[in-house]
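Only one protein chain is missing from this complex, and each of the others stays in its spot.
And then chain A:
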Amino acid sequence: MLSRAASSLYWLGRYVERADFVARLVEATVRLDALSARPAGEAAWDSALAVTYASDAFKATGMPINQANVARFLTIDRDQKASIVRCLESARNNARAVRTALTREAWTAINRAWLVFHNRAGPGGTMATLGLVEAIKAETRGFEGAVFRMMRNEATWFIRLGAAVERADNTARLVDVKYHLLLPEGEPVGGVVDRDQWTTILQTVSAVTAYRWLYSEGLKPGLVIDLLLARPELPRSLAACVEETVEMLGLLGKRTGLQGEADRMARARSARLQRTRSHEVIVSGLHQYLQAFIRENALLDAAIKRQFRFL
């Protein structure tokens, strides 16, 4: 496979995953905003910006933080790197560059997702925003489904590798930001607002029901963190993403004979995560832990580029 193609496939995986994540984040924030009678609504949108590393860019627009502005910013604003439409545009450009490596179905799915957003003037009100988000989730699911029906070869694995690396990053950022920024001052831990916020986190990663299945206790921050860090059953947990990274690198190595630094890093991280006890992480500093994880993820990304000679 061409090095350039491998790189495009990997980034296609990353950008589709990112678009899906931002869509979920907007959806969950709309919910949190609706539930909050207090200024927590504004804080919710503030933290959504923080999760997507877009706080400064938003501040630069000079607009006040509210649902209409932030939702527009994160969905259809073509000038913003973090917006869904820009993620989809990047995904589509990468997909176009490697059309020959994709099936017709996979390409059509990504092209359709882009068409949903392309030239969209405004997200409209809450209903329209939710409709848009729902449409994008459906299209990215369609893309994932198409990827699973592609030949089991390097093309598929590079897309899934990109998705897994991106997903690990997204979950880590989500937990980090929500855990530290969300709770307004004076609001008791375990209170209504706190509870809503943890539900929001679970919603963002589609894990509300999963939580009920895995934990007999009611909603507890410690257990939500345990779920998102250490439970391999949950597809968006750090443990699951890390495991998938190892698996994809293994498949690629077997087919191409290319194994090296990226595999070693991924395996070492996986082994460490298996030993991780989430309550210990919370005690010793969740923020530091997640920051280290995000840094490590970036290092792994760089190692993947070197290992597969991305152009």
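As a convention for this text, a contact is a pair of C-beta atoms (placed from the backbone, for glycine too) under 8 Å apart; a residue touches a chain by one contact, two chains touch by 3 or more; residues count from 1.
In this text, contacts and distances are computed from a predicted model.
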UniProt protein name of the chain not shown, from "Molybdenum transport system permease", "Circularly permuted ATP-grasp superfamily protein", "Pyruvate synthase" or "Fe-Mo cluster-binding NifX family protein": "Circularly permuted ATP-grasp superfamily protein"
Contact with the hidden chain (one of A:35, A:115, A:219 or A:282): A:115
Listed residues A:154, A:196, A:226 or A:296, member touching the removed chain: A:154
Residue in contact with the excluded chain [from A:258, A:281 or A:294]: A:258
Where the missing chain touches chain A, by residue: 1-6, 93, 96-97, 99-100, 104, 107-108, 111-112, 115, 154, 256-258, 308-309, 311
